[in-house]
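The complex appears here without one of its protein chains, the remainder shown in place.
Moving on to chain A:
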Amino acid sequence: MASLDEEKPPAARKSRLIFRLFSFLVSHSNVVSVACLIAGCIVLLLLPVLAKNTYISENALMPGAAKSMFSNQDVLEANKLVRDIYDQRSVEPKSGTYIARLIRKRMEKVGAEVYHHKFKYDNIQFHPLSFFSSTTHSAILQNSSGCVSSGVNSIGIIRAPRGDGKEAIILVTPYNSEDIKLNDALSLGLAYAVFSLISRAVWLAKDIVWLAADSRHGEYAAVASWLKDYHNPVFSSDPWGSGIGSCFETNNLHKKNDSLFDEVAHNVFRRAGTMSAALVLKVMEKNERRERDRLDLLAEASNGQMPNLDLINIVHFLAAHRQGLDVNVGSFNFILKSALIKNLGKVLQALSKLAQSLNPTWKFGVNSGDFVEGTSTLASSMYYQALGVPTGSHGAFRDFQIDAITMELSPRTSFNNENGISSFLLRGGRLIEGVVRSVNNLLEKFHQSFFLYFLTAPDKFISVGVYMIAFALLAAPLPIVAAALFSSTSKATVSRNSDKKVSSSESWKWLYSAKVVFIVHLWGLMISLLPYPISRVPQTTSTNNMLAWIVLSLFSLLVLHLLMGSSRSHSEHCNWELLKSVSITAASVGLCLMSIINFSTAQIGAMLLVPLCLVVRPLNKQPQISLFPKAVYGIFSLLLVMATFPPVTLMILKGFFHGFSSVSMGDFWEFAEFLWVWNSATYLYLMLVHLPCWVLCVHILLHP
């Protein structure tokens, strides 16, 4: 390719600097692309080192400024509710409505407005074109629907004494109404204690809504259906006929006690204004014994959306610095154990020491332990964002632009240790009270801090400006290589046709490759919609579905090939370099679009797709080199192509983590189903960007 330069006319060489620079990059595309690729990977690995400490950006929040009011008396209240739930469980173990009734009574006792929300669990449905819309009008509640397939949420609202009722803070406690465990009961008790404390608070400016979500069939569904009815209610059905009362009547042993149950009053859906933040509260039992109570923060919502960093900051600040909890965000254990990362950390530590010895003002201070932990947290943060599936019921709030976070509290002792539990409840209650009070202080909405970030520790983050560099470096080679390929083919045709008259069809030759690329992308769109009819076929296993999907997509590819690519004379003209150039361009456009929708998907996708696009070239048109490197190159590209086929990638990953014996055909179908159920844009990326690009790469590899 370097030989091209000699043939350039001198006038072109003396053009402006920017063009010269670009032509320099293009002419050295091989070196540049490899350098960019390596630099991108290095920056990605260095991200934990570049992370900054978090800080509370919004001054109005003032976490921990006020003395906590939550006392041992409130802990007793919490314990009392837990005991009541357990007593009732022994009386009527089958029905789950006794918990809703108990909670309703407690809520009424503290002076809250109470109602029950009955909802129906939606079955898994594939909505092909609703990936970015939150307003899906699902099946309307039918009068005949029993209480078995539906759940009953209990909601209490405390109106702020002097507030204007324009904003609300939401507390969510999911509990399994069919089989209540001690941890669910504890979370209900804790929420009740905080709720009753707040009902007496004089500082309240926003309404407080406590949602006890019936998570019999999944907590996300319960929260999401309540949110949907809150924001987009359906009036055209008859909600009064559906009768929450019937749910309580059918298996109610204590009708006399329940005489106060006013069906209309408890059926009316009440609202409390715009939601400013939501806290999902869960108590978990972790069997390991530790020195401190533990708090796990889950924040990833659908399509890699995160709550405002300030929300995480105040929770972390109050938990770590006021209540002395051990705060954790999700991390991958296998990275913590990985020797490679450990060694890398040690090398970085040594390097930073070397740098420090050269100049003491350089403050890199890399600690290998921190690096390993940061890497594992970053990897998990990136993985969950890339998957595009919310990590908990807080994800339902993000669909309505509400900042939400899940707090999983786990005590240091076992649940049998009463003292341990009491002090745990005290800390948890103070933490929640503090967070509610902070959010209550907020005059505006959360806007001051970051929305686009990765966490490497609960108190360290990487902002968009830093992590964008890695992706930019990874994606930069694609347009350069595309331009290089295009210019080389145009040069080739010019040299070939130098003696002849250049026909107009020759200069528009790239259109044929563009057509091929377009057809393949069209095919991608088609097969991304195929699961909809396939999933409608009743009673099939995922393996069968997967096979059907593969067969149908192969068949459709064949049909498209016959229909659109029938004129073989043209396709013979089709030069592989042009084809590669156009397909790389399409892939880079797709990646850049995806980086806007869900950055992590684009980042991970780029790590797979960019090497593939750069490496691939026809097997029988290798450069003029000796046999051995040629063979190595061929095998390498074949392996790469194999590995980047999405089902194979999934299979390799699964085999790597869970052992290869668990791998089956239907895995990919299940994965795809998982993605579309959660409306993840990752599915669209896989089907509309990754797969067509992969098919084109295979096409180039097998090009005659």
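FYI, contacts are C-beta pairs under 8 Å (C-beta built on N, C-alpha and C of every residue); 3 or more make two chains touch, one makes a residue touch a chain; residues count from 1.
Simple rule for what comes next: contacts and distances are computed from a predicted model.
Trainee: Tell me the UniProt name of the left-out chain, picking from "E3 ubiquitin-protein ligase parkin", "Methyltransferase small domain-containing protein", "Large ribosomal subunit protein mL64" or "GPI transamidase component PIG-T".
Mentor: "GPI transamidase component PIG-T"
Trainee: In the complete assembly, which of A:Y192, A:F371 or A:F400 touches the absent chain?
Mentor: A:F400
Trainee: One chain is left out of this view; which of A:E167, A:D184, A:D310 or A:D459 touches it in the full complex?
Mentor: Considering all chains, including the one not shown, the answer is A:E167.
Trainee: Given the contact definition stated above, which residue among A:N359, A:N416 or A:Q539 touches the chain not shown here?
Mentor: Considering the complete complex, A:N359 is the one touching the chain left out.
Trainee: Which residue from A:N53, A:S236, A:N333 or A:S357 sits in contact with the chain not drawn here?
Mentor: Considering the complete complex, A:S236 is the one touching the chain left out.
Trainee: Taking the full complex into account, what residues of chain A touch the chain not shown?
Mentor: 5-6, 8, 10-11, 13-14, 24, 73, 109, 111, 134-135, 159, 161-167, 196, 200, 202, 231-233, 235-241, 264, 268, 270-271, 273-274, 358-359, 361, 399-401, 443-445, 447-448
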